[in-house]
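All protein chains of the complex are present and in place, except for one that has been dropped.
What follows is chain A.
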């Protein structure tokens, strides 16, 4: 049994905090919310303190934020239908570009591992892929209209340019660039959830994906390449993704976010019942039908819905969460 130890509460935002994002070096945390600000927190001695406040980039709620893999850029997605890119070239964080094109609220933003691509998704049902050119220029490389409803979250594969998206249409879709004509195409639709898929997270290998939903379950999906030894059928030479595990009965309300730690393999979930839960795969479990156990459930982690959870990419066990209660909390998970 593990223990989730509360380290510190960061209270500066006014109203709901929607999202938290660790800097790739693990030494800074960006947060955003209803108050239309982005705050950047870093450690001073033993305490995490608010170092920077970014205002005036957006006219409405900031829903999501993402650091570039190099750590020099921060992208923010807003209900005002735009995405802002911030950098520190002048010494201070400044908004250097605004990406427009979505018809309404932008729900999520994510940089690819290479840093050359940026993806955004919106209530307008589309996913956009932007190529990062020189001199802070961003060119739209694709508009993907595969989903039939509001797209909630996008995330890139940890190693290759493969994009996964989660939607109000209950599905997850996987996209990649077709090398023959450089067109982005949907190569897989993952259907099994019975309601909105709110978030998704790859494991460190990128061969497995965890998804969470309004149906109060978490699902684990595995990629099967063509000619796999398990005999899972594939089409058009593309990998197929199969749901290999469903974690049901643990969450009592909507699961809003999920984070699969690349250092410790622990899975954390953020739930509408105010609780942060930690799951881990059982030792010796069958790779094609794995079992996971709930190893921690921190009652009243927050006083309202937990909206986001993220594992620190450098410090094993360090977890950040944020909530409708306006707080950001830092936790240390000890196994």
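Quick notes on this one:
As a convention for this text, contacts are C-beta pairs under 8 Å (C-beta built on N, C-alpha and C of every residue); 3 or more make two chains touch, one makes a residue touch a chain; residues count from 1.
Just so we're on the same page, contacts and distances are computed from a predicted model.
The UniProt record for the undisplayed chain lists the protein name "MIP18 family protein galla-2", from the options "Alcohol dehydrogenase 6", "Translin-associated protein X", "MIP18 family protein galla-2" or "Origin recognition complex subunit 4". Among A:214, A:281 or A:327, only A:214 touches the chain that is left out of the view. Within the whole complex, the absent chain has one touching residue among A:22, A:168, A:184 or A:279, and that is A:168.
Of the options A:123, A:193, A:277 or A:329, the residue whose C-beta touches the omitted chain is A:123. Interface residues of chain A with the unshown chain, by the touch rule above, are 16, 34, 60-61, 63, 79, 104-105, 107, 123, 150, 152, 168, 195-196, 214, 253-254, 272, 303-305, 324-325.
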